[in-house]
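This is the structure, below, for whatever I ask next.
Removed from the display is one protein chain of the complex; every other protein chain stays in position.
Labels run A, B and C following the written order; every chain starts at residue 1.
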Amino acid sequence: MASPPRPVRAAPERKTPVDNPLDNMDRHFIARGAVRCSTPKFLLWMAPWAALLVFGLYSAALCLIKGLNQTNMDNRFAFGLWIFLDLTVIALGAGAFFTGFLLYILKLDELRSVINSAVVIGLVCYSGAVCVLAVDVGQPLRAWFTFWYPNVHSMLTEVTFCISCYLTVLAIEYVPIVLRNRKLRQVPSFLVFEFELHKLIYVLAGVGTFLSFFHQGSLGGLYGVLRGRPFAFREGLAVWPSTFFLFIISAAAVGPSFILLTTWLVQKITRKRLVRPEVLQLLGRISGSLLAVYVLAKSIDTLIWINRTSPETGFQAWQYYSWKPFGTWILVAEIGVCGLLPALMLLAPKLRRRTGWLVSGAFLACAGVALNRFVLTVQTLALPTLSFDRFLSYTPSWQETGTFLAVVAYGVLVYSFSFRYFQLFPQERELKLEARQVEEERELVGRY
Amino acid sequence: MTLRGKIPFLAGLAVALGAGWVGFPHAIYRSRPQPVDFSHKVHADKAGAKCEDCHSFREDGTFAGIPTIDKCAGCHAAPMGTTVAEKNFIDQYVTPNREPQWSAYARQPENVSFSHAAHVKRANMTCESCHGDTGTSGTLRPYQVDRISGYSRDIWKVPNTPHGMKMADCIECHRQKGLEHSCLDCHK
Amino acid sequence: MISANKQIRAARYGMTIDVDRCNGCGACMVACSVENNVPPAHEGATDRKGLTWIRVYKVDNGEEYPNRRTAFVPVMCQHCGNETPCVHVCPQQAVDVDPSTGVVGEMPQRCLGCRYCMAACPYHARYFNWWDPAWPAGMEKTLNPGVTPRMRGVVEKCNLCHGRWHAAKEQAAAAGKPDTEPVSYVPACVEACPTGAIHFGDLNDASSATAKEAAEPDSFRLLEKLNTQPKIYYRSKKDWVRGIAAAPRPGGAGKENSRG
Partner (left out) sequence: MKTTRREIMLFAGGSAVGVLFTPAPWRLLTDTALWSENWPGIPAPARGEIRARYTNCSLCTAGCAVRARCVGDQPVALSGAGGHPLSHGALCAFGLAGHHLPYIPSRVKQGPVKEAAAAVADGIAKCGPAEYVVTLDLRPARTASWTYRRAMAAVKNGRYVTPAVDSSVAVDLSKARTVLSFGVPVLDGWGTPGNAIAARPGFRLIQAEPIESRTASMADQWLRIRPGSEDTLAQGLAGQIAHAAAAEGTGLAEREIAALAAQLEQNGPVLVLGSSRLESTGRTIVSRRETPVPAEWQKAAPVTDLASLPDGSVRVLIIDESAPGEYLPWKAIEKKLVADNPVVVALAWSREGYGRHAQHVLPVGVYPEVAGDIPPAIDSVAATFRLSVPLVPVPEACVKPEEFVAAAAGLPVTDTLRERADAIHKAARGTLFTYADTKSVELKDVKADDFWKALNAGGCWIDAPDDKAPAARLTTAVAELRPVEESDLPLVVVLSHELTPGSPILSKLYQESNLRLGPNCVALHPSCGLEDGAKAVFETLLGKCPVAVTLDAGIPPGLVQVSASPAVLDLCASGARAKVGRA
């Protein structure tokens, strides 16, 4: 993806360098007005990720064919790395629905410049999560039972339904992005289809938002309902435990941060300006304010849990933290360092204007949510419930890690591909033209 | 789009529908002949045998199912009729005292715990209500088994009855009788 | 459901386990595995990847000699009677409570192996088939036809010997007894316990020995405060043993001195 540092002026789309025909054989597919690196360079970038993906697929195949004995999970650590991964990526992928929500429902038009990127990220995260889930169950052939004999009381049913529906929505949202590809536009019926689809986008955004709110919540509920695990169990508002709502807020908060983070990353790697800084700052502001709300809610919830919920089940909250290495530091890190701190960083206009602060704020926010999901999945299972239990440890096997990495590789590949051939950042072109004008003016100034 | 343009699409549609509705239902089953050409009818009429004469209960209350060869030998030690089928049966199985490898049409999956006693003795159900007219059939139809799941075709549909022997069929009746409590009522 | 069928008196099958009588011989674990066609361990199996529907834990009071005391606690599915944690988490109704017996049943053939129920169970009484079941050549002849072997990738657990329940029911039917007859059988572990530490019966039937024992002052249930209302009652005259019903000792203490 990284393009050679060539003077911007030298790259108006009309005269892209054709010195070597091999160099840019796919240029007709590249969006008009965008400059991308040469094909070999692109392939060079993709190769290692593809290799990683293959390795990952191999380890996943092992788990499917030989069974889950390939993992280091066991009867006590029934959930492991994979569930942690699912919860995290789905939280990070929340940017897709939330940006859509802000853009199409709340009419926050500045976000149009990142919505496509957001959709791609969402698609990557969700499809990745679903694939890993399919490996994680012992009998994938029976996965459809959940749809045929659903247990409506189970949070997992809610999750399964919403995620699979929302994945479809994302796929539909992804189609127009594909169809706007320079080459595909030439097919008239595609253009029509794309136009029709685009009229749907508000509906899709609405549906997507609704679905997402639900499964983000039910993912939280997943652990909140475990009355057998006092460390995770939370009291309910209506039919849902508090974690249901905490997950919605945290996901909504961290989604924009993750988009901010990825966009910044892409800009760094490609050495291009893709969106105006104001957009990133806006994302930061949204993320920050929601994060503040989350931290507040989380703190209140934690206090209630420490002082009422947990003691009522016979477990003194402090004793959870007496099992090393999971000391109280983890609580501090989760709410303070990775919650309150980034919230303040992103809310302070001065800091926000500095890319360094902005980005590290966003990063901390993401880290915080990841930590939260880790605590809920891994620490919950590690802690003893019976008085004669042991405190357990678990390290994933290479097959588990491989499958995990496959998702990462898959994400990078899909994103890189989309970035190269589709218009992920509408502002990219105008930003480039501006840059050129600035350049020319400077020259004029220089001449006289 | 013109009709002409639609033709390939419609063709594909037709082919798929045909294959799916006509070809597939046959292809999915493997057919296996029964070892002996046995006639329930003859035994019912000539020998005046009732079902439970051969398909009996054991002392422990379990159902014996298909009778063993010594039961047959009880009458067929020597040919009673003149049919070739009977002669072959005696030569191949009775005389060498070899069990025929019957295939039970109504054999339920391994995880089903079906109690004939509960249905026949307590609920006084007739054999026909589940097994259809097998008891009066003149010949044994070939045993058809699903190629993938390995379950008998009768599970899906018992010939000449409105029902099959699927879980849904059991539940339907149990629900009417208010005897549906949990999975492990009928599963083991 | 049950309401539709008045003549069945809803029972609550339960157990009382006298911890003071248990000498940790493991007969119950063996009898259970034999009865329920639980396969021998795969060579890769450990005490965390094994299949033990009933598992006897060796616990002690954490003291040093001469005050050190040890006891053995058999733990199987506790058949929770209230908000049964595993039932309402299962996404596809593979777990249910039989209203006519109170037995928490699990259907391996319906299970997709998501293991959510295992995370939900505070008693760690549910076990996952990490391997396909395997018996040494010839030993499959000794399998019990009353219980079907499970396949790899599904969860299984104690169901109070439902195979025996079915057999008892069938014999009652064959003998022409009505369905209202309270089913008379005992699970394999109860039959096997050489010290007679485990008793099984209907907790709803106040006249039954089990119900009486469960009501004794020295009886207790594991993690009672979770309010899962288990139907497995434990008994002991020793205070420290009754203490094990409570939440774990805080970090480190009693970490490695529980074996089993």
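Keep in mind that, in the parts below, a residue touches a chain if its C-beta (ideal position, glycine included) is under 8 Å from a C-beta of that chain, and two chains touch if they have at least 3 such contacts.
Quick caveat: nothing in here was measured; it's all calculated off a predicted structure.
**Q** For the chain that was dropped from the view, give me its touching partners among the shown chains.
**A** Across all of the complex, the chain we cannot see touches A, B, C.
**Q** Going by the contact rule already stated, which one of B:Ser31, B:Thr126, B:Ser149 or B:Gln176 would touch the omitted chain in the full complex?
**A** B:Ser149
**Q** Have a look at C:Asp60, C:Glu83 or C:Asp218 and name the one touching the chain we're not showing.
**A** Checking each option in C:Asp60, C:Glu83 or C:Asp218, the one touching the absent chain turns out to be C:Asp60.
**Q** May I ask you to list the residues on chain B that touch the chain which is not drawn?
**A** 5-6, 8-17, 19-21, 24-25, 28, 58-60, 62, 64, 109-111, 146, 148-151
**Q** What residue numbers in chain A mark contact with the hidden partner chain?
**A** Touching the chain left out of view, chain A contributes residues 139, 141-142, 144-145.
**Q** Write the list of chain C residues that the hidden chain touches.
**A** Touching the missing chain: residues 23-27, 29-31, 33-35, 37-38, 40-41, 45-47, 49-52, 55-58, 60, 65-66, 68-72, 109, 132-145, 147-151, 167, 188, 191-192, 194-195, 256-257, 259-260.
Criterion: only the chains that are shown with their structure count from here on.
**Q** So, what's the distance in Å between the C-alpha centres of chain B and chain A?
**A** Centres of chain A and chain B (C-alpha means) sit 54 Å apart.
**Q** Between chain B and chain C, what is the separation of their C-alpha centroids in Å?
**A** 37
**Q** Hey, how far is the Cα centre of chain A from the one of chain C, in Å?
**A** Centre separation, chain A to chain C: 42 Å.
**Q** If you look only at chain B, which of its residues touch chain C in the complex?
**A** Residue list for chain B touching chain C: 57, 60-62, 110-111, 113, 115, 117-118, 121-122, 177-185, 187-188.
**Q** Note which residues of chain C are touching chain B in the complex, please.
**A** Result: residues 1-2, 4-5, 94, 96-100, 103, 105, 107-110, 146-149, 159, 162-163, 165-166, 169-171, 173-176, 178-179 of chain C touch chain B.
**Q** For the complex, give me every residue of chain A touching chain C.
**A** On the chain A side, the touching residues are 67-69, 73-79, 136-140, 142-143, 145-146, 148-151, 153-157, 160, 222, 225-230, 312-316, 318-319, 322-324, 380-381, 384-392.
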